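Of the protein chains in this complex, all but one are displayed in their positions.
Letters A, B and C mark the chains as written, and numbering starts fresh at 1 in each.
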């Protein structure tokens, strides 16, 4: 990672795609999802994906298009209601869906990136979410042990990057992106702008560049 | 918290001090510790404190002066080596010290603020840190269950605040401060400057104002 | 005033100056229109910010609410990632969450995220909100479209959380959970106790102070 700039082309990025891979995707109803990379995943023909993120957006937005085009084998998300294709394929038995409370999803991804073996959360106790999970009680309060999530690839959307890969997200597009930056074997961010190292205020960096393997300049394709 | 400004005087803050209380203090070797509030704790005569933070600085800096002046009953920290008073009182049996690995300390405080019952960490497995703790194994890896830490009061140091209590830390003074902002019943930040709401870029806020009960303007005393 | 606006208006009277509030989609989003004079609340948006406001003028890029729709922000807004967003929610830093319900029962159980075999949108952030917020207000129409009871002896649908509901507001009645018991505290204008009993399956106590619902003003601001 001592190279002068982490910018790559879609061609170079495609070397990281393979059938059956798992992908963490940033975004919340499409806001903060790297649309260019999603479109390239679609164009690449890669399939049997496991996708992990907050929601499956709509059938024609964000990550939703991969579901609609049947490239996905399994979804791990907190919400699928806005994409009717996800529910339809799930009920038809064509798609495996694991629903995870949103806060638990954030913690599980955080654990995956932080070397933690899990967290104890009260969320889901007394509901079907607790099925099959280890439970611990302390001081009379029950908690579920929720285990880490990681993926082969994380695809992020940031607003600005410097050539070392330091990232700045914009407004509500931050959401899951900073957590996913630690939780995959390869991390690529699609960004609107790439500046020189030193041009981003070090206080403002939201994801340190050492976590980012590659940058795609938005709309470059 | 709908009042126009959260700024308080030391006199008002002192109403929150009481003997035997627990205090989370920001800072790392004094950097990021609110020196004015520490001095006021000393002047107030409050004693039998439990203090929780990274280290006890030196005998004449940061939180260290409270130890040196014997106001502390218990320390929970990752490092006490730079303040000879802490070690001396500990060995003499005058001060209880709980040593916690720094990353585990961060997670325990984070759990305390985030409503989590604990985390599973590999840190400390096979060492005396595991004594008395629940252990869980998953996929052949052992983890310690580390439990949350909270306190009656959190004392933070930030660089800028707006009148709603939104905080911006400066450089390496951030450290434990943002975690502690969620983990105490009352949270006060000593700041160098207070501006109007709207004058801090919303992207730059590192601790949302809803978490901060009171602001002390640095050097105000 | 129709049922939804009546419910929103009544819930708005419950909010206190300075409250941090998370509003679910649909009916709860009407609540800010009915806030009493002088009551200022801070709206939390689970996709990662505090300071949600109505959309004024053109949408700003990446400024969307938790429904993915363009929105505004107030001075003093703070953006953050999903981990901090749910640390705030789960950690008890949200004073009030208002959300819809499919079923509520007399144990304070809520079901609002799935109808097995029919509708499985996912829980999104609801399980964490209901588990972590200090006050959980269920704002919903009293009965189903076909006239069936929604306030039950026991929920039949999969739960969102067990025993966490603090109030129920419908177009007919206001119920509070007091010491674990469901208590009717207000009846809507023109509604008789008999009508409420007829449309409620749950056993409830009628408060000795039970009175007519306070609905100040009538038209939204």
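Methods note: a residue touches a chain if its C-beta (ideal position, glycine included) is under 8 Å from a C-beta of that chain, and two chains touch if they have at least 3 such contacts.
Everything quoted here is computed from the prediction, not taken from an experiment.
The chain not shown here makes contact, within the complete complex, with A, B. The hidden chain makes contact, of the residues B:22, B:50 or B:175, with B:175. Only one of B:29, B:65 or B:116 touches the chain withheld from this view, namely B:29.
For the chain left out of this panel, the touching residue among B:5, B:42, B:129 or B:217 is B:129. The missing chain lies against chain B, touching residues 28-32, 54-55, 57, 77-82, 87, 90-91, 97, 99, 101-107, 110, 121-129, 159, 170-179, 206.
The omitted chain makes contact with chain A at the following residues, 1-3, 110, 113-116, 162-164, 166, 182, 196-198, 200, 202-203, 205, 207-211.
Here, only the chains that are shown with their structure count from here on.
Each chain gets one centre point, the mean of its Cα atoms, and the points for chain A and chain C are 30 Å apart. Once the centre of each chain is set as its mean CA position, chain B and chain C turn out to be 34 Å apart.
Among the residues of chain C, those in touch with two or more other chains are 49, 79-80, 86, 89-90, 131-132. Those residues of chain B in touch with two or more other chains are numbered 115-116, 202-203.
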